[in-house]
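I am attaching a structure below and will ask some questions about it afterwards.
The complex appears here without one of its protein chains, the remainder shown in place.
Right, subunit A next:
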Amino acid sequence: MAALRTRAAGWWSGSILGRHLLVALLGLVVVVAVSESVSDFRNLQLASMAYLGIAAGGLTVLTGLNGQISLGHGALMAIGAYTTALLLDDREASTPLPLVVLAAVVVTLVVGIAVGAAAARLHGPYLAGATLALAVAVPGIALYFKEQLGGEQGLRVVVPDIPTWALDLAYFVTGQDLTRSRYVAYLAWFTLIVTFVLLANLSRSRVGRRWRAVRDDEVAAELAGVRLGRSRVSAFVVSAAAAGAAGAMMAVTVRLAAPSGFTLTLSLTLLSAVVLGGLGSLAGALIGAALLTFLPQVVTDLGVDAGLSDIRAAELAPLVYGVVMVLVVLLAPAGIVGTVRGAVLRRRGRSAPPAATTTGAAADPTTSTSTSTSTDAGPDPGASPGTSTDPDSTATTTSKGSTT
């Protein structure tokens, strides 16, 4: 029994991909369980949470791991959404959904390369400025090419009928008929899980270590042989591709791609979600997305129940969001996940006897593993804050304070 445990623990700390896939699988089970037990409306909210989560996940990799700030992710989502809308313009559109999502990702990726080339030369406020221009300009493109892109009213998206095999599979697994809302929620969460597994793997690989090296010290990174430009472009492109997938899911969920859905506010909202959750953490991105999705509706309902007029109740939502933002920045400057992780690390530092460090982390991985799994609950494959074999995990947490 003890041998099995040691072996499992060894596998856990040894195989990053395996670990991520296992968490992803658990996440999938949680998603199915949650989705099947809530109403159609909650499923559509879950789908919104998923597309915001995908975009925030991409952004958190860019900002948290590579130290670049993008104010243009809303525009990149618009590119993904419009690509989807153009491919799914009527019920007879025969392009299968996975291909549509792939096309959205590829188109956004190409735009990401172009913008990323600029990103390679700029950083800090200059990059923020350049991406800001993107956020302002892209909705304008939709207005200018009114004939093709529908102008102010945008393009409607017709989600193709649910394929029979999906209906059958869903019925086989859950015993319920698959509704459209649930189908959309599954699509969005499946995309989220795939994206997060890829992002998590990438950020723990050599590429991710280069990104972090560039973020922490450019000169040192360059001396160590990391090519700054290439590293920055690759981070931006990966992040853009995630935004493209998010845009595709947004189009499918909202059934519309219109310029007023992709204003600068969306980009800023994404950034605030990332800051709320904790820079550089995929779990944080997911928490931020959940706050963005559920907070306004919950607060408005509370306001109405408390007897406020509809207008007052509607005004309450942005107010509460603002207050939450201020509180998080004041009390938990590393974001929600960052602060929790910091607290856990500190406690572990207190309770673990100094002998643990002398014997070497790999020799006694069980203790550290159990704590690290307990910190990232939920369907989150990427946020495993690293076992003691990964020197980056502490670096990530500490640098967060300074970046924000």
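Note that in this section a residue touches a chain if its C-beta (ideal position, glycine included) is under 8 Å from a C-beta of that chain, and two chains touch if they have at least 3 such contacts; residues count from 1.
Methods note: contacts and distances are computed from a predicted model.
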Hidden subunit of the complex - UniProt protein name among "ABC transporter substrate-binding protein", "Cytochrome c-type biogenesis protein CcmE", "Probable chemoreceptor glutamine deamidase CheD" or "XdhC family protein": "ABC transporter substrate-binding protein"
Residue in contact with the excluded chain [from A:L109, A:A242 or A:A258]: A:A258
Where the missing chain touches subunit A, by residue: 8, 11, 14-15, 18, 21-22, 25-26, 28-29, 32, 39-42, 44-45, 48, 143, 146, 151-154, 156, 158, 167-168, 171-175, 177, 181, 250, 253-256, 258, 260-261, 263, 297, 300, 309-311, 314-315, 317-318
